[in-house]
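Every protein chain but one is kept in place in this view of the complex.
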Amino acid sequence: MASTGIGVRAYIVTAAVLLVLTGLTIGLAFAPLGPWNTVVALGIAATKGLLIALVFMHLRSGTATTRLTAAAGLFWLAILLAGTLDDVMTRGWLPVPGK
Amino acid sequence: MSAVAIAPPPRTYVANGASIWSWLLTEDHKRIAILYVITITLMFFIGGIAATVMRVELLTPEGDLVSSSAYNKLFTVHGVIMVWFFLIPSIPNTLGNFLIPIMIGARDLAFPKLNLASWYIYLFGAAFTLWAVLNGGVDTGWTFYTPYSTQSSTTHVVSTTLGIFILGFSSILTGLNFIVTIHTMRAPGMTWGRLPLFVWSHYATSIILVLATPVLAITLLLVAIERVLRVGIFDPELGGDPLLYQHMFWFYSHPAVYIMILPGMGVVSELIAAFAHKRVFGYSFVAASSIAIAVLGFLVWGHHMFTAGMSVHAALIFSLLSYLVAIPSAIKVFNWTATLYGASITFDTPLLYALGFIGLFVIGGLTGLFLAALAVDVHVQDTYFVVAHFHYIMVGGMVTAYMGGLHYWWPKMTGRMYPELWGKLAALTIFLGFNLTFFPQYIVGYLGMPRRYHVYPPEYQVLNVLSTAGASILAVGYLLPLIYLLWSLRWGKEAGPNPWGAPGLEWQTSSPPPPHNFETTPIVREPPYMYPDRRVVGDPSAHRPQMRDGSHGG
Amino acid sequence: MAARARSVPAEQYDDLEQQHRASTFGMWVFLVTEIMLFGGMFTAYASYRFLYPEGFAEGSRHMDLVIGGVNTGVLIVSSLTVALAIHAAQTGHRRALLGFLGATIVLGLLFMNLKAVEYWHHWQDSLVPGLRFSFEGPLAHQVQLFFLFYFIMTGIHAVHLTIGVSVVAILLILAWRGHFTPESHAPIEVTGLYWHFVDIVWIFLLPLLYLNGLG
Partner (left out) sequence: MSRWLPLMPPSAATSADRLDALFLFLVASSALITLVIFACLIVFSVKYRRRPGNEVARQIVGSWKLETTWTLIPLGLSMIPFFWGATLYFDLSSPPDNALNVRVVARQWMWKFEHPDGQSEIDELHVPVGQPVRLTMISQDVIHSFFVPAFRVKMDVLPGRYTTAWFQATTAGRYRLECAEFCGLDHSRMTGWIVVMEPADFANWLATQGTQSLASQGERLFQQLGCNGCHRADTLARAPRLDGLYGQTVRLQDGSQVLADDTYIRTSIINPSGQVVDGWQPIMPTFQGQLSEEQLLTLVEYIRSIGPAPGAPAPEPRPSPPPRPPIDPYGGGTPIPSPLTPAPLLPAEQSPSPAPAITGSPTR
């Protein structure tokens, strides 16, 4: 069994950082940042997700195939979001209803 | 035959237990493949009966054979059964299941229990859907467009969608199993560059199965929730957006078209090589184009929605991307054609199917370009032109490839040869019947006959009569193999391990193969399709090509 | 209870290393399908949030941020205990393994209990679309859409967590019977991957469902 090279300390530190980030995102949600609230909240969420994937899920020491697999999931999710929102957000660009 | 005569008779996977439970609880990928062959054949004929009734109804412009309500249920049943319970599992779950482990030199798939589970999930999903069909049917079309499916239809939408939802897990598990198997179970020496193209195309198919099916699952779940709870997810009355449903549905269903053609392309690559007795021209391009189709196929779903009220911006982008996905398909066709150059071709039945596939796929693919051209799509969208186009791809393409593959590997699966003369006759009948059925539909579609029409204007009748005539020929074409293949099980000539003289790993083991495929794990030392080369004839030990055309290496 | 360590690979594999690689990679592929499953919901959510920003912000203000925040913490700690359980399995500390698996189950159940309390509050507030929903005012349809997605997304997340807790419970029994060795404990690692993924999903649900429209 290949060693993951990650020790108990790393796990505990990661969990602590995750908890701090949770507090931070909740606190920042009350800051009047306008549209940036969403950006900040999702940015923090992405950071937390990345931490979990790299440390807890051993992606940091994972094989190229595993990383590629994880990246593929995100890439395809991006395709789905981009294609759908491309329609939803650009409706009404022509001065004709339904175009 | 000589190899069989020397060795003691091998215990085959067929002889590995005769009780019904030894089949129903088997974890052997070959037996599970046979279970799938039986179930999808059954499904094919259920869907085929629905199609037959529809074609007979369409002989006359009036709706005089069945009622509108019955007709709507017929085309829905035909679509649902054929797409999800026949085409999606057709080649992957039968030929793919049987051959992928053998072709890569493995004893089984990575997860045999999961493989069996996926067959039971398939049955469970089929049971839901067939229950709905037998209890009054469903009339939304296979696309379940909202808000018709959620607010208006009074038929069994929920149980049908749940059936497909369940089936989706079967697809996902199959795709997952294939991907993991191809990654981790290859025999020593079986590098990625030595994988048969059949395996490459199934790898690409599995990527789509794994990435697209979950979106269909969640979409159909949302439809069921909206219908059961009477809340508005896609219902515009309650603020929903029916186009969102279409986006999510086609995000699955357009790539699903490639689930329904990529395995066929893999089969055809094998058939062309086997009967041209030649390496596939541009192996790496054919392999890479499978992956390209899997990726690009996800970028073009919007071309199903050009007239649906999508924004013009999105329509332009989706149209442009739709042209890109045509290129890898074209690359395949060119390479298959080029493979025949300088070949030594024998015209056995499987090759007839392969050539038929290329012809029909070219026509179906090129008419796909019509649909990608925005303004042309406006006119032909939702007409019989579209119906003809996708039947050329799915029936002319996938079913033809399936028939070709079934004939080619029949001796491997059963140990028996099919009757060659009947095989050729059936292939020819199918080709002629198919073209007569579906070519007139292109014309009647451009004339303006919408799909899903129970009654139609009289000026479309002549073409519909031609189509129905073709369909009856086609039906005979599909019944013939059912009869003679069953006949061959008992009376067919013994095939021996390698009746075609092909170099693939599946031909290096006995027919039918032993339970764990090989007596000893094979070690692979050369690229696939290493047929004898004319330039080294007379030296039977050297089968490697001596000269390389161009700088491209296999 | 005799220790029954499983050190022989299943018959389709050549060795334990290959089996371990296959099962880990299989779980990653499965997680990709999960990304797409939740991704479909995220896409629908994103579309409607773009179309109805006010209604979605209004709906978000009806969330119980305390429960949401505490639950996030609970899941993060549970991820930690899962990671430590795997570590214990790798290093062969059976008692630590049992302890961390047990803690994971407790944290999972705690999350679900808090979630149930939250659902109960929504029920009392008549914010459950289709069953008990009444929201006065012009934003009613939009808020209903928000709550639909809230219940579908958190509901499917809860289903995943239920499966996770059940699997960890089975692992606990197997570990107690001495089923796992430092050489053979792939089921724990694979379950861990799944558990962490469910955690990540929640980490995105928190800002999308709870933290909108507060600033």
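Couple of notes before you dig in:
As written, the chains take the letters A, B and C, and residue 1 is the first residue of each chain.
The definition used in the following text is that contacts are C-beta pairs under 8 Å (C-beta built on N, C-alpha and C of every residue); 3 or more make two chains touch, one makes a residue touch a chain.
These numbers were taken from a predicted model, which means no experiment stands behind them.
Within the full complex, the chain left out of the display contacts the shown chains A, B, C. The chain that is not drawn here is touched, among residues B:Ile331, B:Leu432 or B:Val524, by B:Ile331.
From the options B:Pro242, B:Pro419 or B:Gly496, the residue with contact to the unseen chain in the full assembly is B:Pro242. From the options B:Leu340, B:Leu425 or B:Val524, the residue with contact to the chain not on display is B:Leu340. Within the complete assembly, B:Ser284 is the residue of B:Ser284, B:Ser472 or B:Gln508 that touches the hidden chain.
Per the touch definition above, the residue from B:Ile49, B:Val376 or B:Val524 contacting the chain not shown is B:Val376. Taking the whole complex into account, chain A touches the unshown chain at residues 92, 94-99. Although one chain is not displayed, chain B still touches it through residues 63, 68-69, 72, 139-141, 145, 147-148, 151-153, 236-237, 239, 242-243, 276-279, 281-285, 306-309, 312, 315-316, 319-320, 323-324, 326-327, 330-331, 333-335, 337-338, 340-347, 355, 358-359, 362-363, 366-367, 369-370, 372-379, 381-383, 443, 446-448, 450-457, 459, 462-463, 531-535, 537, 545, 548-554. By the touch definition given at the top, chain C reaches the unshown chain through residues 52-54, 136-139, 141-142.
Definition applied: only the chains that are shown with their structure count from here on.
For the pair chain A and chain B, the distance between C-alpha centroids works out to 36 Å. Annotation for chain B: residues touching 2 or more other chains are 183, 211, 215, 241, 244, 247-248, 251. The multi-chain contact residues of chain A, meaning those touching 2 or more other chains, are 65, 72-73, 76, 80, 84, 88. Within the complex, the chain B residues that touch chain A are 183, 207, 211, 215, 241, 243-244, 247-248, 251, 298-299, 301-302, 305, 309-314, 317-318. In the complex of the two chains, the chain A residues touching chain B come out as 65, 72-73, 76, 79-80, 83-84, 86-88, 90-94, 98-99. Listed in rising order, the residues of chain C touching chain B in the complex are 10-14, 18, 21-22, 25-26, 29-30, 32-34, 36-41, 43-44, 47-48, 51-52, 55, 129-131, 141-142, 144-145, 148, 152.
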